[in-house]
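Okay, handing you the structure first.
With one protein chain held back, the other chains of the complex are shown just where they sit.
Here is chain A:
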Amino acid sequence: MASVAITGRRARRARQVPGEELVRSLYSEHGRSLLAYAIRLTNDRAAAEDVVQETLLRAWKHADDLRDNVGSVRGWLLTVARNIITDRARARAVRPTEVNQEIEAPAAQRDHADDVVNAMTVLGAMDRLSPDHRAVLVELYYRGRTVNETAAVLGIAPGTVKSRSYHAVRALRATLGQPGEVPR
């Protein structure tokens, strides 16, 4: 005789871990970015995947931080990923010379905090640019394209690329810089 107790209830329950949808949506929106970044920093696909997992796990644990964060979610994730990689590298490097650890750790942690603000703040500021301005900035600076290449990619005139990049840079400067320094 065999008794059957395969339960749909149980299966549904397993899919309903709170915040699981958050992890799914972060993964589908930011996964490529996170993984590519982690692969570049670690030069190791398996290690990079583990970093991505750990990053998403921290995002899930700190969902409130993520929600309240005025900067960019992607900036938060990338910064956390980098911190994980840095911490692991430091853990490996520091272990044999524990004497140095005490001296170096506070400074390193402070650097982390500063960088968190910066990367998230910059990306947050870029997110507030108009999509046209943001696209020009990304092509010119982060993808290393020339004005003419960017013009071709975006299907606009080179003169438009120049003027948009000027306005983008000014707008970003205004958002990030101290108010007194902003040219008006």
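Definition applied: a residue touches a chain if its C-beta (ideal position, glycine included) is under 8 Å from a C-beta of that chain, and two chains touch if they have at least 3 such contacts; residues count from 1.
Rule of thumb we're sticking to: contacts and distances are computed from a predicted model.
For the chain that is left out, the UniProt protein name among "Putative zinc-finger domain-containing protein", "ABC transporter ATP-binding protein", "Acyl-CoA dehydrogenase" or "Ferrous iron transport protein B" is "Putative zinc-finger domain-containing protein". Across A:Val52, A:Val80 or A:Leu129, the residue that sits in touch with the chain not pictured is A:Val52.
Residue positions on chain A in contact with the hidden chain: 1-7, 9-11, 13-15, 17-20, 23-24, 27-37, 40, 49, 52-53, 56-57, 60-61, 74-75, 78, 115, 118-119, 121-123, 126, 137-138, 140-143, 145-148, 150, 161-163, 165-170, 172-173, 176-177, 181, 183, in rising order.
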